[in-house]
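Below is one structure, written out as structure tokens, with a few remarks after it.
Part of the complex only, each chain left as placed.
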């Protein structure tokens, strides 16, 4: 892909208001990741206002990590508004295969036609109706195992599907690409996958979705690489990661992105 | 103002139990900020106990960031107890202009006569019935724009109103002052404004409110200045900020506070 840095530049110029209905574990990290990246996060989940607020934002992310019925209602209401107003929205189907409740909610949200679905291999397999319950929020499958499921899910749902892991796989059902940026410490820090979903949403505001997803994934992984170069463990990694998200500019991203057509 | 450090000393000697009904994004940071400052935070929101708990605390803070109806009921019950028992309480009207639900709740809470209202310019404008919906939790207006609204809101509500931003403005409707401490990185870290509300509540316990608010704002901003002097980005800023809150003593605060009558 040519010049992925341009999508970072554009995102920062827009500084999109990103509406996130996400899990309790991720909220703070996700807000900090979005602020460090240059977006403007808002966490709003009450049924009394989620739909109204969704109409004010430039992008929406929905994450089912610690979902319960009132939150699920807000998710469905907000996604419906986003779809109607052509606001891009991203689904993060955390641990969707783990329980009957999650499987049913995941299926309902896919029917609301997310712009992008981002999950780990176990989650994409489960959402596509294949095996892969995973181990809570952690994947037990490799990305490669889920490539077929990702293509099928993209065709069925109309979404761009991103399977993230050591090397990410992204497809719109026809095109596909891999993003090799990242660092081995990232799965040892909670909520980084959830936060990435927010960054994907931020990049989607006003940009072509397939390219925006690739650029967002490369940007996030590159920040991980920079953090990993100096960190002594998962604590110092988190600190350096936020600093890196803030420091990376368009040229650095274009130079460091490792995106290849699949 | 003479010797703002005395209010820090007094707060630390009291080590007040501060009851916070706040948003999910801010809870952890706010608890850490209060602990680093020398107060004792508690987060209690269930309707079954919030009012009882409010009566045990030395100060109460209420933040509507991720509010939903059960939480709103607890907020109103706790504020009612605080008011009845003369326990100081601080209102943080996050994004109050954004939706109809927030506007209605904000108005109801103001009727419960907060001791202090702390918000950004957009929020104070919205609460005073003027424009300024803001961009989620982020202000789109300068502090100066909201000075008239702050004075009017202080007179209407009986609260000391603090509009925070690059230079803070504080008024009780008659007196007014500005606090110039702070650092440009602070808006790039989530929940610092929310955490400041907790620090204001801690300073209020047993102290004159106008002076306590000014001292709290100067203390918080001074910690930001110290953190900003060494930070490489928003990740390392957060770390250095908590260390600075812990390290600053009364003399340092008195020497570094930049408070001026307005």
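Going in written order, the chains are labelled A and B, and every chain counts its residues from 1.
Quick note on the criterion: contacts are C-beta pairs under 8 Å (C-beta built on N, C-alpha and C of every residue); 3 or more make two chains touch, one makes a residue touch a chain.
Note that the coordinates shown come from a computational prediction; the quantities given were computed from them, not determined experimentally.
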Q. So 2 chains are in place, but how many copies does the full assembly in this file really have?
A. 3
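One rule holds for everything that comes next: only the chains that are shown with their structure count from here on.
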Q | Distance from subunit B to subunit A - Cα centre to Cα centre, in angstrom | A | 32
Q | Residue ranges of subunit B touching subunit A (in the complex, touch as defined) | A | 23-26, 28-29, 65-69, 95, 98-102, 135-138, 187-191, 231-236, 238-239
Q) What residues on subunit A touch subunit B, complex-wise? A) 17, 19, 24, 27-28, 31-32, 35-36, 40-49, 52-53, 56-57, 70, 238-247
